[in-house]
Structure formats: structure tokens, C-alpha cells
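If you scroll down you'll find the structure; I have some questions about it.
One protein chain is absent from this view; the other protein chains keep their places.
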Amino acid sequence: MSVEFCGLRLAHPVINGSGTFDAIAARRAFGEPFAQAFPFAAYVSKTITLQPRAGNPPPRLWETAAGMINSIGLPNKGLDGYLGEDLPQLCGLRTDSACSPAGESMPVPLITNVMGSSGEQLAQLVAACEQRAEISALELNVSCPNVETGLDIGADPRQLERVVSQVRPHTSKPLIVKLTPNAADVPQCAQAAQQGGADAISLINTLRAMALAPGAHGGEPWLGGGSGGLSGPAVRNVALAQVAAVAERVTIPVIGMGGVQSAAHARALLDVGATLVAVGTESFRDPAAAVRITFGLMSNG
Amino acid sequence: MSVEFCGLRLAHPVINGSGTFDAIAARRAFGEPFAQAFPFAAYVSKTITLQPRAGNPPPRLWETAAGMINSIGLPNKGLDGYLGEDLPQLCGLRTDSACSPAGESMPVPLITNVMGSSGEQLAQLVAACEQRAEISALELNVSCPNVETGLDIGADPRQLERVVSQVRPHTSKPLIVKLTPNAADVPQCAQAAQQGGADAISLINTLRAMALAPGAHGGEPWLGGGSGGLSGPAVRNVALAQVAAVAERVTIPVIGMGGVQSAAHARALLDVGATLVAVGTESFRDPAAAVRITFGLMSNG
Amino acid sequence: MSWQRALSPPARRLLTVSSNRELGAYRLLSVTDDDGPAPAPGQFAMLAAAERWGGGEDERPFLPRAFSYARHRDGQAQFLLEDVGPGTRRLCELREGESLYLLGPLGTPFRPPDAAPPAPPAPRALLVGGGVGIAPLAILQDALAAEGTAALALLGFRDGARAQGAQLLHDPAIATDDGSAGHDGLVTELLERELQVGPATVYACGPAPMLEAVRAICEREQVPAQLALESGMACGFGACFGCVVATRGGGYVRVCVEGPVLDAARLDRVDAHAGAPA
Partner (left out) sequence: MSWQRALSPPARRLLTVSSNRELGAYRLLSVTDDDGPAPAPGQFAMLAAAERWGGGEDERPFLPRAFSYARHRDGQAQFLLEDVGPGTRRLCELREGESLYLLGPLGTPFRPPDAAPPAPPAPRALLVGGGVGIAPLAILQDALAAEGTAALALLGFRDGARAQGAQLLHDPAIATDDGSAGHDGLVTELLERELQVGPATVYACGPAPMLEAVRAICEREQVPAQLALESGMACGFGACFGCVVATRGGGYVRVCVEGPVLDAARLDRVDAHAGAPA
């Protein structure tokens, strides 16, 4: 079960989706021992930006048929706050030993997810992370649909390739590019990212979606951010199609995610070519979802 | 409740989504009187192509969380078969009088949906339909994700504008362009269609999706067509976001669809700017879904 | 009882479960449908629980499910259910007094046996059923009996618990895969034996491999066969084009419109997806 991913050795192939698990808050809720029985084989941070962000005004959540829309708006302490305050608390996580191949707890490498509205900003973020040994890999969020960056970098293959190649020289750590599903030709975007120098691709991020305030009749949006991103079982088969198409097109590893709730769903993503699987929304329903999924993968191959 | 749409007078704002209701088969199942109490205010045909098509090999359906994937593959008798055999049977439909404003049954105008792999093919289809008085309007399917036309015309705004403007001169009937949701910037596509000469926009078509055969472990797809399109409640909030964004961008009428199951869902699409609402998947669960929805709209405004 | 295809009202009906009892490995669901048209043998209905149709395995079911009328008498429609997934599971757990949606009767029914050759002057029918596929043969046997046609039921099951479903028919010959009841072997062996006795019209419903074997046997023996097929369905009334099977000579037909009963002669072979749960 132990997996090699871009030179990192992971206890198993199940990690978290960026922004769907706060390891610091989880320790507050579940206690210190949780850090030594962490459900994920690697920990992906929430998206970090150069400047601190408060995030979108509430309401930020809308439950849909078999899914949810979030309009969180990437709240974070900014690069300095992250490196100074959060990073020290994110080291030393170890996997649940029951989910490790030899029954031994393994260290949980940290993947830092960053977003910027330009290649320069991204390069600056990546360069700062490059200095920190606690960070094992970087993920570029070029896809977040609920923040108004003007352009969605990740939806245009040419722009994406340019941005990735601008960032690439600033780090020797594995560089993951997280694609947006809101694109005409996602495999082409993946290929562009590889061409730009990405070491791995992750997908899918959330699908652009909106909801109206119940009872209102003027089309008022419910979400404080206006629109948001759909995740959960509702997007599972969209994710599977995109992951399959991307895995066929690129030669670098793929992290598949979107609506994974069970080992069978994880297995499907692995079967179509993913190397790792990320769990997002299902962790909200059960913080131990990843443990359950990993167990399932271990027992059914 | 009676609505004006591109010069057509409709009994109410609820029509069917192309390919989700076969009026001929429905008469066989429900009897002749059904034609005089038709649930939709206008009837949109299945997609018609120049040549007959058998469609995809089965299985063609996969049930998802709150939705379904279809890989039907546009079976149809081809243009000649449609005009010669089907068209005569599709005239003379009248609405359910209970769903009409003055309690009077109204004629159900026929909208013919056509698809071609090039502007020339589409022009040829449209020109042939132009000759037939039974056809009240045309809908261009530039978006079907489950047929390998090579390119997806509708996802590229420039190509879309070119194609629409190529087709436009061949008909004086209302020309609706049905967009694909699998695009980076759907409002831009809508704008391109308007620029090309479209009289109305309809959306959303199905989201590209896939499913694996249960039990198989090599990633074998379940659907005979390999991949397919997702519809139903799972896509409802994606549809709402796209319809809202398109209605804001264009000045021509918009037909909104995607996951509509109730009058509240229809009302939401109207509230964000749609003139008509189409029901697709929900009709499978109940052939009278459109009647139920229309009643709901009538009683709650 | 009529052989004429009954028309469905054009809306699903909200009906009440009058009983839902165990029948070996199956459940026999009875629904009060006083105003519903009487189905012809071989017709089916689309069923969905009125409450909580969804939220099961993988957040399913969502679409209604197709079930053959096993019987229809005195305003009671009966269905034989096998729990094979989230849809059948939800229906199996419905209790007396709970509600379900029903759309039907739908589809093309069985035809009476051919009076012309190769059937003998007094037509003879052989009803070959496998597993939960025996359901439409029950109502068919009733119809044939009402006309005085001899209708011998040959029913195959995986095991003894399932073989209890045979109670639904009169005087059936039984075969089980595990030999726990009746003939130890395949129901098609019983069919071959009966066809030695003399020609007949064969009616069959069951898993795809059984249907394919019946088809091949009847082709070889040159006896007419009517097969009640199954297929994944979204609508049941011809709207979605999802339920097709390939026909001899190319092309596809919708099982819910042209079928579920198709002449075996229309098929080159019975597709693996076109049968009842195995």
C-alpha cells in the first residue's frame, strides 16, 4: 500500500483536498493524539495567498442534492502568517498506524497550496516556501472559482503553461498543478501544465455553481460571495471522467479527487490512472472518512 | 402565465429538454388523448442529424448520486426520416388545458433540434427545416458531449460565432443555440452565439461524466459509449450559475434547464433571467412532471 | 384478462402498500391500485418509494425501477422483488400503509400462443422462468389458464430459498443450481426435455444466460419463443432511449416500448445486460 509520489514515500494513497481539513483546528477538537494518528498520508494546506484574506461574508455554505456549494473565499493568514504561525504546528504529523503498510506510523509530508493572481505572485509564494524544509511539495491553485482574480488562469492552456514555467525555476520541490474543472478541454490544460514543468496534476477543484436565497423572489444569491463551488458525490462522475482523460494525456502522476466517499470510489480513480486520491467533502461528514477509505483499499487491494 | 418567446405564443413557460421526451412513443404508452393534453408548452425534438444514426451500444444509462449519466449517442432517423415520418406525427399537439392561462388548450409549437459536425452540415439541416411550416423554431445542438464530432463547436466562442453566422441566413425561424456547459467561459459563448445571429440561448446540456463497470478492476467504462453526460438534480446549481451568468450577458431570451424538479427550481431559473424553463430528467421519473411544475408556477406566481 | 396492451395514465400515481411479505428469498409487494388499468401479461410498471427514494448506497436510488406485474386482481397489483441494490432494497423495506409512486402498465405484453403450426391444434405453452424473472409468468399462466391453454411452468433458481418463489405459479417443475429443490441442474434442461414431448410456444423470463440458452434451443428446435427482456431503464415509456437491445440485422429497439416481450427471432443473441438479476 505504501506509495511513491514524486520522490516522497507515503503510507498510503489517500490525502486530503486543499481547504477541506484544518489540522490545527482538528487537534483542538480531537486532542493532541490526533496528530499522531492522522487520517491522511500527506497533508495539503488550505490555499495560501501573499496577503492575509478574511474570506467571503457568510453565508458560505449551501447544501445541494448529494453535494454542497462553498463560497469560503480563501481566508488565510497570508504567506508570512502561514510560515510564521501555522507551519510550526503542521510539522510532526504522523499517520494512523492502522493505515500504514507495516502497521507503523509514518511521517505525513506537508504540501502547501498557494494561489496568486499572476505568475509573479505565484513565483514569490513558491520561492518563499522553497526556503522551508518543513514543506515537502507545492500545489498551485490555478482554479479557484469563488474568488474574483479576474482571469481564471487554469482554464486557458497557453496562459497556464506560461505561468507554470514562470514558477518552476523557483523551486526544486515537487510542483503540483491543481486544475480547474471549469474548462473546455481539461486534458489540454493538464498537458500545458506538464509542458510548463509541473511534476504532477491534481483535479478536480469545485464546479462553479450558485444558489438563491430561499423565499426571496428577485433572484438574490444565498451565498455571501455570490456564487461558489460544487463538491461532493454530485461531482463524482464528472471528476472520474476528467481524471481518466487527464491520466491518459500526461506522463506525470495525477492526484484524483471529487466526491470520493468510499474505497470503491477511490479505487475507480486509481483504476483510471490516478496515483493518489484526495478526500474533501466526505471528511466533513466524517473526519475519519480517509481512514475508512484507506482500510477499504488495503483489504480489497 | 402565457408567454411570448421569439414571436411564439406559449401557454406557459415550461418546455422539454431535447432528447428527453419522445412524443410519439408517449402516445403509444399513454394513448391518443395524451396529444391533446401535452405537458409542455412547446415540444423540442430529439437531436436530428443529416444521416440516420443507430446510437451507442448499450449500456446507455448510469444512475449517479441525484442524477444520471446518459450515453445515448443521438439515435435518429436522419433528416429525411425525421421530416418524412416523424414530423407529421408531431403536429397537432395541444397543451393540457389545466395548464393554460384561460383554461384553454393551446397548440404546442414544434422546435426542431439539429446537430452537425460543421457549419455546412448545420446550414443544410436548417435550410431543409426552413421549408416546413410545421416547424416553429430551430435549436442548434453545438454541445453534445457524448458523440465524437472531434471538436466541440460550442466550447470555443470564435468558432461558435462563425458557425452560427453561417447558419443564420438559412432560416427566418427563431434560431436557438444550445450551449455546452463544458466550456471555460459560458457567458462568452452565449455572447458569441448572439453576435452570430442567434435569437435565443438554451442551456445547460449535460456535463461530461463517466462511470466504471461495477466489479471490473481495469477501469473498464460501464457505458457502451465510453463516457456520457450528467443530468438531473446533481447539476441543478451548476445550471443555475450558468443561466444567471448568461442572462446577464446577452440581450436575447434564455431557456434555462438542468435538474429542474419542482416549481421552485423553475422559479429560480426564471428569477435569474430565463424566459422559458425546460424539464429533462425529471420527466423520466414522472411524465407529468412538467404539469406539476406548471401548476406550481401558476399558483405561486 | 386481456392480451391487449393496456395504456398507462400519463402520470405516476401515488399508491398505498397493502402488504409486503416474504416469499423465500423474495418479497411479494401488494399495492392498492383501484383505479389503475389492468395490465396484460408481460407488462411492467415503474416504481419508486414516495419518501426517501435516495440516500442509500452511493446516494441512490434516484430513478424509478421497472417491475413486471406478477398479478393484478381486485384492484391489487402484485410485484415480486429481489433485493439486489439500493432501489429494490428500499422497496423491499416498505411497510403496509406506506406510499409509492407507480407508473404503468407499460410495454408490449406477451401474445397468446400461435394457433398455427408449428403449434399443435390445441396450443401448448411452456413458461420458462429463472429467479425473480418468474414474476411475469405468473400473470401469464393465469391468462392462459383462463383460456384453457395448457401452460406448464419450468422454473429455475439458484437455491432453495429462491425456489420458494415458485409458489407464485401453479404446479411448476423446479430446477435449482445447487440441487436443493427439484431438478439438480438448469431449467433449460427441463425445457429440452419438454420440447421432446412436442412443439409448444415458449415464454421465457430470467437472467440473460438463461434467456440466451432458451433462445438458442428454440431456434434450433424451430419453436416460437417470446422473451421478456430486462434492461436498465430511466423512464419506461420511450422517452430516454436508454433501454435498448441490439436486434438481428442491426440497430436497436427500446425494451420499454417494443418490449419487454420480444420474439426471440428478432434477436441474434440476448445481450448480457438484457436479463433479470441472476
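By written order: A, B and C. Residues from 1 in each chain.
Following the convention adopted for this analysis, a contact is a pair of C-beta atoms (placed from the backbone, for glycine too) under 8 Å apart; a residue touches a chain by one contact, two chains touch by 3 or more.
Just so we're clear, the structure is a prediction, and the values are computed from it rather than from any experiment.
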> Touched by the hidden chain, which of the shown chains?
Replying inline: A, B, C
> Which residue among A:P75, A:G119 or A:G197 touches the omitted chain?
Replying inline: A:P75
> Who touches the missing chain here, B:G19, B:G73 or B:P233?
Replying inline: B:P233
> Taking the entire complex into account, which one of C:G54, C:P113, C:P199 or C:G275 touches the absent chain?
Replying inline: C:G54
> Which residue from A:G67, A:P157, A:G196 or A:G273 sits in contact with the chain not drawn here?
Replying inline: A:G67
> For subunit B, which residues reach the chain that was dropped from this view?
Replying inline: 66, 233, 261-262
>> Under the stated touch rule, tell me which residues of subunit C contact the chain that is not displayed.
In response: 51-56, 59, 62, 90
> Can you list where subunit A touches the absent chain?
Replying inline: 19-22, 24-26, 28-31, 34, 37, 39, 46, 54-55, 57-61, 63-68, 70, 72, 75, 232-233, 281, 283-288, 291
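The definition used in the following text is that only the chains that are shown with their structure count from here on.
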> Which chain has its C-alpha centroid at the greatest distance from the C-alpha centroid of subunit A?
Replying inline: C
>> Based on mean C-alpha positions, which chain is nearest the centroid of every protein C-alpha shown?
In response: B
> From the C-alpha centre of subunit B to that of subunit C, how far is it in Å?
Replying inline: 34
> What whole-Å value do you get for the distance between subunit A and subunit B if each is reduced to the mean of its CA atoms?
Replying inline: 35
> Among the residues of subunit A, which are close enough to touch at least two other chains?
Replying inline: 66, 233
> What are the residue numbers in subunit C that touch two or more other chains?
Replying inline: 54, 58-59
